[in-house]
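Omission of a single protein chain aside, the complex is shown with its protein chains in their original locations.
On to chain A.
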């Protein structure tokens, strides 16, 4: 979706403000909101792509005005309500050992795939101009642009199909994933800094031969 979460290249947000000695959390509720998000996620009722889509689907003005963990919490609140979790029976909380065990182990989205990759490193490709109303990981600033494949990263679950509405069965069919590099002039026009390149990680359905 063309949401306000898709920030790349927007202007007017002001300078980046680093905070010296920044702590991981700024308030007790941030600790709890973070942990609740991880603990509920570990119940397996939704995947990370669905939860990212929940966050980016908050009303645009609310998304931009909210601190980060407030966005997380609002998305989890919506998911709890939508799936009527408080009325469900038969779900069991993850124990401390289970939860820390899950988060200290790998959980890869790389999958086996039948067909080989269509593109290879060094090849020029064009990103497609798409405007899906659901979840996508192709940012607006990099649509319809010509770049070069830097690397083939394996086949990974495709978020555009995986982020189905909460409660529906996700489609985990993988697609080849590539790192694609663009010169700044291709993204931002001829006045762009010629020493700058930007890369994205793009699944095969986002790309066509150039």
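Couple of notes before you dig in:
FYI, a residue touches a chain if its C-beta (ideal position, glycine included) is under 8 Å from a C-beta of that chain, and two chains touch if they have at least 3 such contacts; residues count from 1.
Convention: contacts and distances are computed from a predicted model.
UniProt records the chain missing from this view under the protein name "nitrile hydratase", selected from "Acyl carrier protein", "glycine dehydrogenase (aminomethyl-transferring)", "Amino acid ABC transporter permease" or "nitrile hydratase". Only one of A:80, A:118 or A:164 touches the chain withheld from this view, namely A:80. Residue-wise, the contact with the chain that is not shown comes from A:138, picked out of A:138, A:163 or A:207. Contact residues of chain A toward the unshown chain are 5-11, 13-19, 22, 24-29, 31-36, 38-40, 43, 52, 55-56, 64, 67-68, 70, 73, 76-77, 80, 85-86, 91-100, 102-110, 137-139, 141-142, 153-154, 156, 159, 177, 179, 181, 184, 187-188, 192-193, 195-203.
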